[in-house]
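One protein chain omitted, others in place.
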């Protein structure tokens, strides 16, 4: 089964987003083959690269790869300098939501966009959000990351007028249903105009933010 | 199948709650038979008595029955005077949550307890709750009624220190999943110590409040 | 239960979106009461107002209400003139998806935004989409409406670089699971950066588009 | 991502419950950072701290932490003396339900409340419950812990008149659906006025009991 | 599509149970055709024949059909005399469970077996079951019918040593999930050796009882 | 929203199947508009056209439409003569499965293919299938239609060597889960090489059969 | 939490079944404590005792325990001699169903009942069942064990007239849904009078068989 990988090099031109490698369903051998076939000059983003798979890479590939254990993302090859800051805020309800928040932050960073991150502003202690809300309101795009009941999204949706991208996380147990409850609560929010990604999909939220920045001529 | 109904007359003595008649799964004939076999003196609460079933009762039974179309509850026979007020607040997110809120209010009233009701304080417009929160905090027991994302429960749980009984409602569509999302969000709330009833179960929330008032020696 | 309705008049100032009345869980009496308490000058949007509930309004209220049977939306009071066109495209897979598409169109129109609508461009006949794709690409914001397998969203996501708001619909039967399959397929799309609303939620998609236009200083 | 943790120190004053650290979604590094930033004087409760994560703590942190393997809870720093006993009974259906029962017991103990625990009183052998029921009836608050069919909750609900907090557990297999069946059975109980927490949520049940004790002026 | 019906006349000889006509998915025309093609002498049992379909039959067919509105069953043609009594008890938790209980009773009666029926012995009022348990214990086969939490099945399973056939019913709302919770609770019961039928399947429970009576040489 | 309908006239040339009109999600007005815009000469198949919608058509459109109430399909305009017979057998477990079986038969007939239909050969009376199995084996393509447990599909899959297209139906109640159980049982069959369509999708099964006949050069 | 275990010694007298220890939710320490507190003379059955937990027992306890790795059951203490044979047949569809079949066989053996076992008679190769059906018909009680589509149960239900206890197994993947499909297919079987246990519950099937043998005066 040689020649399995068909890179979508035209993607960046077509939709403004580079192709990324989703590693969850791939063997270490497949990942290594992809990296070897990709030109290091292009700069490739890898997502869902867990510790075991990263460890299985050869020393050479490891050296060319900047890996982040919290978000399980990696930069292979060069990363562009920051070209844009102050446009995207990432707001997370609790420390446990950090992996998804960080995946969004890293994906934006790989595209040259620096996001501002606000962690631990869940609404069970409403003052934590209220303390930061004026600051948050200055960003045209906000990525809200929350698990369990995801109440942060609804409260934020009633206080903030810009584009609100919601990332449900799989944080919680039992009735949290691996993030399904947070996902449904965001979709059925009493606040109008919230948009939602897949569970734990920080990467997708970042891509959506990049699409928005693109149409705002900020990229 | 005569003699199908076995009244649990000892219930009030045993657990402090009178038996109520849940009409949803019963034919009009069965309901009429139950009313006829019950002594009017006792005073019976009926729940889930819809307009069609109420209309099917004989004129005599109708006359002895005080029916509320919004909550689909009915009082059959005498209702005790109000013996207690100022201990239970019922807080509902929106107008669509009124049926369940009203079912709780009527069940409490049937036991002689007058509740205070706060409707339309959902957190999409946070100021609506904040305007009333000091007033709400004075009640030892609060029944919170909300559908869709049920974010009201979590916000209230972080602002209020008393006993918080949460009633998810079937308000919403699609990802609201007939109230399952509100139920799960309340169960998985980021605020600690929330307690939850079945979907749309205003009756059960009132019974739980009555249990609490009982142990507080307020009944 | 008088005084149940607490209008969130400050919403427009706070988040740039006027309050709308979701009629699905309300009785005709509650809807009439809301309309009577609202000032006609403000101009109110009603969603999920079905034929039966519209018919139950008094002649006076009916006369002040412009009702659309396809989308089950109504404009109560004055509607602002069109202030913006050419920024939002609504793209629907089939005729059966028209109600949700139309709900989005009407919500935008109520805010002064005129959308362009493309119906029946589902990917089972790929040429129908390809014929219009160049035209669609000119819009900064696209609302994609599709039920069943929702494959339109993924194909569009690979061809279009702007902001893509996806509305799953409940069109289909059996494994379509009342729109749950379209919802999940959009969330799990192989194309990056798609954002999703609740099932059949044309209203929410329009609100999200309005948030985007706001940050683009187009509103 | 420094400064991720924002302690909600005002929580105890606001809602009468100290903040606890939910460790399930956190890395050992994050947990260590939280412990180090917390003052030992305050006394912190940790939940869902499994053996592996506890083992990963430094010797110093371990020494300051009293860990319970059965309930996977830990006390970090000083624990207040017992200030209240004889008000909360914890009743569990079987030995397999002990972890959740013990989590409730430990959470109460961390707040100075000593609970009485009754294990192995499931209704398949009804005499086991009947032998203890008079004793159980003396407590104003009962926490009922049960998995599988959770029939204990309904039987207890018909025999006991005080406040009944039900904790479904994930004990069982197949149709027990990881505790979902016990949860639903408790929510749909034929006994009136039962209140329910998330699956395996002994911590939440204890917090709810503390709220009740608070309004009873017992704390 | 003539000749659609292929009667399984040999069924009674093969497995000791006559064929019955399940009417739920059939048109009135199909039902009439089946009755006309069946010999009246044989005696046919019809299940799930609702009022509308019964009303649609011709006067002649109606006259030959003994219809029971509560259980929606009908006897077409002659019914054998009672050949056996005192071997099957049908025990139902509440009045709302009567339709399924009655379907079982009628199916047994159509096979010449007279069952004893005990209604309204749900465990929320435990004394109601305890009052009858000695009587119930005398039957070799018990059919237990219950909805909602189905706790009756578990309590009975711990008190009764004979063959226990459990019929979950769709009584209840919300978390009762149309009988799925009762079904799962019976399957996951803490009492050993319970056997379960489909939701509301009184017919199937009766057939299972007939199988048992057959191997006991009582038929 | 004029011009909503974009006919995929090229479909027949592209994939050998004419476009059909799925009426379930469409208003009578939309259906009438589609029929009027379609040329009668082409000959159009309509599926899921229920009695109410058919009745709402104008007299002229009704006259041009051959409607089948059992399968809720209609032929609008001319139907081609039968060009092929003896190649497709439709085998249904019971009379209640007839609507889906008939939808398949009608769809094939609209394409000029005459199918042979075998109804009431469910495996609860195995002899009914065994009586016909030699006859069935002569067809290169078999469509198996079954609801509830769908055991017919597995037994047939072990006895028949040709192409086996399985249509689960929504026949049954409770654990049949509106056809989901039949669908899953067919997908998880112990017999190898079964292929499955959506629930009640006789139309899709017929289209798949037409694809097969096409590659066999029989069309 | 000493004294957690309350043995239900009276169970055998009350319902004719000895108590068994379900080990899945218990720690090795809890299991050891139970064994030590139980008298070896009584003879205890343990279920779901996996290799790891068995290995964790002390040498002494191991020596007193006869463990079966396939069914993960153990006999602790003496086992009664066989008192009954030829009354129960266990029929399993495939080799993968052997663990549940063997759990049933061992539970029966622990009660002195010897069952006959028929493995690999799944209906995908119908002749395998037909070859044995005459032999199977001689048993008054049959336990049918099958996963995936569970078609064996329906076919057997149409060929065998005695008591049929169905055990769905978790064999399969994807649409087999961990045994949920087999469970539902058995519950929704087209054959009448099948009775069903929880998924993989060979123990429960054996207990049900013992109840039947009891009422047949065979025990």
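Order of writing sets the labels: A, B, C, D, E, F and G. Residues in every chain begin at 1.
Simple rule for what comes next: a residue touches a chain if its C-beta (ideal position, glycine included) is under 8 Å from a C-beta of that chain, and two chains touch if they have at least 3 such contacts.
Worth saying up front: this structure is predicted, and the values here are computed from it rather than measured.
The chain not shown here is in contact, across the full complex, with A, C, F, G. Considering the full assembly, C:175 is the residue among C:15, C:113 or C:175 that touches the omitted chain. Residue F:164 is the one among F:57, F:117, F:136 or F:164 that touches the chain not shown.
Although one chain is not drawn, its touching partners on subunit F can still be listed: residues 11, 14-17, 20, 140-141, 157-165, 183, 187-188, 191-199, 201, 203-204, 207-208, 210-212, 214-216.
Residues 70, 95-98, 102, 117, 119-121, 124-125, 127-128, 147, 171-176 of subunit G touch the missing chain (whole complex, contact as defined above).
Where subunit A meets the chain that is not shown, the touching residues are 1, 3-6, 8, 10-11, 14, 19, 22, 24-27, 30, 34, 48, 168, 170, 178-179, 183, 198-201.
Everything that follows uses one rule, which is that only the chains that are shown with their structure count from here on.
With steps allowed only between chains in touch, the distance from subunit A over to subunit D comes to 1.
Counting hops only between chains that touch, subunit A reaches subunit E in a minimum of 2. When the partners of subunit C are compared with those of subunit F, no chain appears in both lists. By the residue-number overlap criterion, the interface of subunit E with subunit F counts as different, with under half of its numbers used by both chains. One inter-chain figure worth recording: subunit B and subunit G are separated by 44 Å, centre to centre, where each centre is the mean of the chain's CA atoms. In whole angstrom, the spacing between the mean C-alpha positions of subunit D and subunit G is 34.
The set of subunit B residues touching two or more other chains comprises 11, 14, 124-125, 157-159, 172-176, 183, 187-188, 191-192, 198-199, 201.
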